[in-house]
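Heads up, one of the protein chains got dropped from this complex, but the rest are sitting where they should.
Just so it is clear, A and B label the chains in written order, and each chain counts residues from 1 on its own.
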Amino acid sequence: MSAVLKLDGLAKSFPVGKRLLGAPRGLVHAVQPVDLVVAQGETLGIVGESGCGKSTLARMLVGLLPPSEGTIEINGAPLDNADPAEFGKKIQYVFQDPISSLNPRKTIRQVMEAPLKRLHGLDRAQREKRISEIFASVNLREEFLDRYPHEFSGGQAQRIGIARALAAEAKILILDEPVSALDVSVQAQVLNLLADLKAKLGLTYLFISHDLAVVEAVSDRVAVLYFGSVVEVGRAEDIFRAPRHPYTQLLARSAPVVGRALSAPEGKETELPDPLNPPAGCAFKARCPRATEECGQRVPKLEGDAAHRVACFHPLEG
Amino acid sequence: MQFLSLIARNRLAAAGGIVLVIVIALALISPLLPLPDPDVTDTANRFLLPGAEGHLLGTDHLGRDLAARLMDGTRLSLAVGFAAAFFAAFFGAAIGIIAGYFGGRTDNLIMRAVDMLMAFPYILLALAIVAALGPGLVNALIAVAAVNIPFFARNIRGVTVGLANKEFVDAARLAGLGHTRIILTEILPNVIPVIVIAMSTTIGWMILETAGLSFLGLGSQPPQADLGSMLGEARGALITNPHTSIVPGAMILVIVMGINLLGDGVRDALDPRLRSGALTRPMAATQVRRKGPVPASEDAEAVLELQGLQTQFHVKDRIYKAVGGVSIKVAPGECLGVIGESGSGKSVTALSVMGLVASPPGVITGGAARYKGEDLVGAPYDHLRRLRGDRVAYIFQDPLATLHPLYKVGDQLAEAILVHHKVGKAEARRRAVDLLKQVRIPNAQSRADSYPHEMSGGMRQRVGIAMALANDPDVIIADEPTTALDVTVQAQILSLLNDLRRERGLAIVFITHDFGVVAQLCDRVAVMYAGRIVETGPTEAVLDAPAHPYTARLIACVPELGGGRRRLEAIPGLPPAVDRLEPGCAFAPRCLKAQDACRQGEIPLEGPGAREVRCLYPETELKSEGVA
């Protein structure tokens, strides 16, 4: 398997307290330097709770946000220009809110034509043909093309969003919470469609979600994000069954599961650290039952073999 | 076309439009009418009253024909007003779109300049411009347009910032569109209605402003006269010959009134929120228009009993049957889970109990909601109010939106106590702090002085729970209380709720879409689909062996943690729209087992003992040993 997407020290910080001129008052590190490799045909799941930086990461990957540090490589070629159109042909994005990702004043046909015209310069007849092909592959009827977004349900709109991403013919798709706005009975339809498309078109997915069960069900590997850092990466079947980072364990135990008694897995009433005033050392230490003095002194590095890596001084036995 | 018919449907707007059309038509054809020359003076015939020979509206202080001058002045005032509005809208919108779209430093610099202009009471700026350029109609036009540019710029910028952060703009960027194209094809079409609204509501204002400058003698100069300068010239003779003032003044009033009426109509027609009725004020209690008979109480033990409850939304000529006859019972100390997808009617059911469904458009049309045997549907408002929060309390979904942003949480808690109990402020405060402790908020004493925005989501929801507990209610209705929270926080909140209910013997109705949550917290569960309960029974029994095909397939399509990578069981199709329900089972179109019989008539919710199912061909045969 070859790496199609490689992130090397990719990081993003936002200035806070901007002034009209001169330097900002401070920086919030939304994403700490991240190294990740995604193989051809793989689905890499990224889980984390709100504020962990997963959406910022996704937006950097498609060029909607310029990274503060680090590089993105696609098929070995660095992608460092911030031109979304360049990104667009290589990597595409499926949005969380399917309705608001469609311009309310454009027909679906206009939405679909934009990438075909701007990225691939197809003429009218070619566009017509491509749209038919794509719509067939996402099980949408062509009569939808002349309607406006508000006429669609969430599930249909998300299929349209996927169809638009496919129109760019990028081989990598960033799926940013693609089903969390949908009802459970429709969720499964969309997830299955994504699986089919991946097999048929040889796509590579980065699947971002806060829903552990969904991520586990669709991913080959999963990366767990906490406070802007990857704290654990491993195979989907292992990571929640036998977590090594205490945070992953906490997540897995918090998810409500039929047949498991209710318990607060965390005795302490704890919260995320303040991003403006991040703690020294491991960001999880205040919530961690295994924390020692060492955890407050240095930031643990992501270490381990290729199959399973964890950023913790005192990892659990997997 | 639709737009025009919308305006026509608004009678006031249509009236305004007609008045305006007549005035404009008159002003345009007046040169063709047999009117005297407006500028010919005839001092012998000055101050003739309306109706005088050859002078329909009389004459002014120089003996000029008022009707002719009025038509001339109207034409001039309208032209200047519209031109000023157009220039202000054009430049203001251009500035606003550029600032809003590019953001950052561009935005900052432009908006500081705009703020600077808005720091003047606008007339000072207009006066300064006229002072510099000299009095005259064109200069007055320039001044009025210029002082209004900042208003447009600010307004349009605000809208553009909202649009520029929308996901469809990102999508367009990824589709390879450049800035110019995005502004022209993505932003502008969405901004134009706002520009039109802003213009239609300010044209009247601009006509008043230009007339004002002319009135002061700074606008049109003699002999040319717009309505304002006619009024200004007539002022000297106000007391002796008031008709020379009333004629132009009334005309300004008629024009501006017509424009404002029409402008309001345009705004109503273009603003999607007004169209969907989203700006209607919900009443203090949901409207009740019960048709059928009120069922008699069946279970004296139940603390809460819904019997065939029906709640509908009446939007224009459509009727959405959100709750189509729901019957549930909750015993003291029991936790009932109500589970369903969005649009299944579970939240509306919960809100109907205490008349909290927004109304209009909500109407309770049938059934009963009994608290300890007493029907609350249609109960006098004051009685309902006394029970709200005291005997039956609610916990809502998004704790940031459901707490008042401007009151301290301690005060909000104290208020919940004070509306039901005659206690002193200090006592209420002491109890509020106590409540915060009971929901395990650290440093409760100082936390009571926090505002909601200073707390995390989990802490806010604890406050929400504390508020529900404030008066030791018998029933708590929790409407998706953990949906907006992260999993680790959700686990904390659920275990807190569970502890509290066991300590206090609370009855809870727990609305959710998550089977895992139901399984962990609830004794019994009711599954809703398209406004009705399709299955109910003890939680474990239902989850282990669901009887309704919908329940079974819904459970199957939710991935469960620990299942590893797999293909999910999807349910084809979509839930039905509740304004067009077919007879028979609402799930039939999506059900693999559906027969012809499923699409006919009413299918009852029935079963032996504690389990009931609304299905002709259930997945498992319910037996009477299912009794809990």
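Please note the rule applied: a residue touches a chain if its C-beta (ideal position, glycine included) is under 8 Å from a C-beta of that chain, and two chains touch if they have at least 3 such contacts.
By definition in this document, contacts and distances are computed from a predicted model.
Between the names "Aspartate carbamoyltransferase", "Glutathione transport system permease protein GsiC", "Phenylalanine--tRNA ligase beta subunit" or "Oxidase", the one given in UniProt for the chain missing from this structure view is "Glutathione transport system permease protein GsiC".
Shown chains touched by the undisplayed chain in the intact complex: B. When the full complex is taken into account, the listed residue touching the unshown chain is B:Met467, out of B:Ala225, B:Leu304 or B:Met467.
Checked against the full complex, the candidates B:Leu57, B:Ala93, B:Val130 or B:Leu500 give a single residue touching the omitted chain, namely B:Val130. For the chain left out of this panel, the touching residue among B:Arg46, B:Arg181, B:Arg290 or B:His420 is B:His420.
Note on the undisplayed chain: of the listed residues B:Pro121, B:Pro222, B:Gly563 or B:Gly601, the one touching it is B:Pro121.
Only one residue from B:Asp65, B:Asp226 or B:Asp390 touches the chain missing from this view: B:Asp390. Mapped onto chain B, the interface with the missing chain covers residues 112-113, 115-125, 127-133, 135, 204-205, 208, 211-212, 215-218, 228, 231, 235, 238-239, 242, 245-246, 249, 252-253, 256-257, 260-261, 264, 278-282, 284, 351, 354, 356, 358, 381, 385-390, 393-394, 396, 398, 401-407, 415-416, 419-420, 451, 453-454, 467, 470.
To be clear about the criterion, only the chains that are shown with their structure count from here on.
Rounded to whole angstrom units, the spacing between the C-alpha centres of chain A and chain B is 32.
Residues 105, 108-109, 112, 166-168, 170-178, 181, 185-186, 189-190, 341-343, 440-442, 456-459, 486-488, 490-492, 494-496, 498, 513-517, 519-521, 543, 553-554, 557-572, 574-575 of chain B are the ones that touch chain A when the two sit in their complex. The part of chain A that touches chain B in the complex is made up of residues 20, 49-50, 59, 62-64, 84-85, 87-88, 92-93, 95-97, 100-106, 111, 114-115, 118-119, 153, 155, 161, 164, 167-168, 183-189, 191-192, 195, 210, 212-214, 216-220, 236-237, 240-241, 250-266, 269, 271-272.
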